[in-house]
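Presenting chain A:
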Amino acid sequence: MPLLEAHNLSKHYAGVAALTEVDFSADAGEIHALVGANGAGKSTLMTIIAGANTPSEGTLSLDGVPLRHGGPAAAQAQGIATVYQEFSLVPHLSVARNIFLGREPVTRLGLVDRAGLIAQTCALLDRFAITLDPMAEVGTLSVAQQQMVEIARALSQPARILILDEPTAVLSLAEQENLFRIMRRLRADGMLVLYVSHYLNEVLEIADRITVLRDGRIVGTRKAKDLQISDLVQMMIGRDAPVAPTAADSPERAANFVITYATHAGQQELTMQAGEIVGLAGLVGAGRTTFGRAIAGLHRPGAIATLTHEGALLNNSTPRQAMRAGIAYLTEDRKKDGLFAGLDIVANATAAALPRTTRGGFRRPQVERAQAEAVLKRLHLVAARLGMPVAQLSGGNQQKVVLGRALMTEPRLLICDEPTRGVDIGAKAELHQIIRDLAANGAAVLIISSEFEELQALAHRIVVMRDRCFVADLPVGQADQQEMLIAASGGPTEKETA
Partner candidate 1 sequence: MSGAVAQPGQMGIAFGRAGIWIALSVVLVVAGALLPQFRDPENLANIGRQIGVLGILAIGQTFVIAAGAIDLSVGMLAGLVVVLTCALSPEYALLPVMLAMMCLGAGVGVLNGVMFTRLRLNPLILTFGMMSVLHGVIFIITDRSIGRAPSFLRDLANGQMWGVPFAAMIVLALGIAGHVALTRSKFGYHLLATGGNTESARRAGIPTRRIFVLAFALSGISAALAGLLLAGRIGVGFPLAGQGLELDAIVAVVLGGTALSGGRGSVARAIAGVVLLAIISNLLNLMQVSGFAQTALKGMIVVIAILVNQPPKDRA
Partner candidate 2 sequence: CAQSVDALREAKASEIVDTAPFVKEGPYRVGVSAGYLSNSWVIFALQQLRWEASKHDVEEIIVTDAAFNPAKQISDIEDLLRQDIDLLIYWPVDDASVEDVLARAIADGVPTVQAGGGFTASDSTVANAYISQWKLGEMVARQLVKDMGGEGKVVAMLPIAGTVAAVEQLAALETVLADHPGIELAAVEYGDWNRAKAKQITENLLQRFPRIDGVFSPAGQMSIGMAEAFDEAGRLSEVTFSPGDEFNGWLKWVAQHGQGGAVTFPTKAGSVALQVGLDILQGNEVKRGLAVASEYIAPTDIGDYADMDAPDDWWATDLPAEFLPQQ
């Protein structure tokens, strides 16, 4: 008998069918992957199983016994642990308090056993070889570290089912390897791991069975070893995979950007050419985001970036100044500082370039709309109406809107921080093509990505960062994954930068 069974599940959001008549089953002791394009309904299915969401129709059963819906607490009590796609941490609290939230150990007096809490946390982190400071406030951690906290929290529960909704989207290689190790170990212990990911090669590597969702319906469940990426893509989007992208040729060496990055460790320099795409690789916490934000005017003590363009100093003292100097930054945390969630697509797309559409301080809605439409068309945005709230778009389309906002400012230097995180394979290829076009039109582009394939497909040059320093600078042809990992994790490198 399958461990988990869903029968005839449907979920409707005010007029949108997120899931339609889904029948699904998974066994103990397997890693079962779920794939599908953005908005296919993967997260919806996962949140329903986790008890955080109520189905409109249908039933769930565990070991053949129907599950009664009783919220996340009830699901947890029945052995379902979950890492949600969106962050589910409390930023003000420490790592330890987050991990054992709701399950704190108590002393005989009935008070929380603080020493025990720390000890248990340390034990847990050690057991799974996760490096985190149990006392650190979660809000101060990087996105990847926060993701590890979430994973640790799920692992801390005595569970029979572990749900991982896109856990690797923000992880870098080492963490990812560690996570896969952990997943295999849990499988060996007879646990069911439900795994959602857009990285199809990862999925094929780790999963036993794969279920494909499209438009809220199940397309099919197959054994992983019987499948190729192309089969999966065919199932997911109903047509063949987009042509695999390759790195473009190096551009003419022209108009130089010289970026000087001053940190506690000293000063270093990075140069970029107009039309060039530079990839920035590194492990979690290497300091890539901090560097990118510093260029864009979000300096912090110990992370000051100054830059010159053809020898002339650009003013990037604030994001506003940086933007005026032609620098645009695409954030890695779309929800937190990318989207204006309550506003419509036009407002989101035009936010940075509004003055261009106004006359004498007065808005011209038609002009705004026309300009937004033009850009978003170039990005192949899929939306019912331009007037709909951006929060109702799928993740990939949200990313396109935010990218569109950056493009509308016609940047000379674009910094993309994890531009395709959580974006499905079709949209990803489109985004890549857009970035290439932009570079071809003369912009310098800095791509921060934790995905080696992405850097290889896009960049002309890959710079590796470790511990806030640039430790290697390789033309893309010479960079293989092995060598980059060594550089990023502190091994000997061939080419050190200044």
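Of note:
By definition in this document, a residue touches a chain if its C-beta (ideal position, glycine included) is under 8 Å from a C-beta of that chain, and two chains touch if they have at least 3 such contacts; residues count from 1.
These made the cut because all candidates are chains of the complex that A comes from, given by their letters.
Note that the coordinates shown come from a computational prediction; the quantities given were computed from them, not determined experimentally.
Only one entry among 1 or 2 touches chain A in this complex, and that entry is 1. Residue ranges on chain A touching candidate 1, taken from their complex, read 50, 52, 71-73, 76-77, 82, 84, 86-93, 97, 101-104, 106, 110-112, 114, 137-140, 143, 146, 153, 293, 298-300, 333, 335-336, 341.
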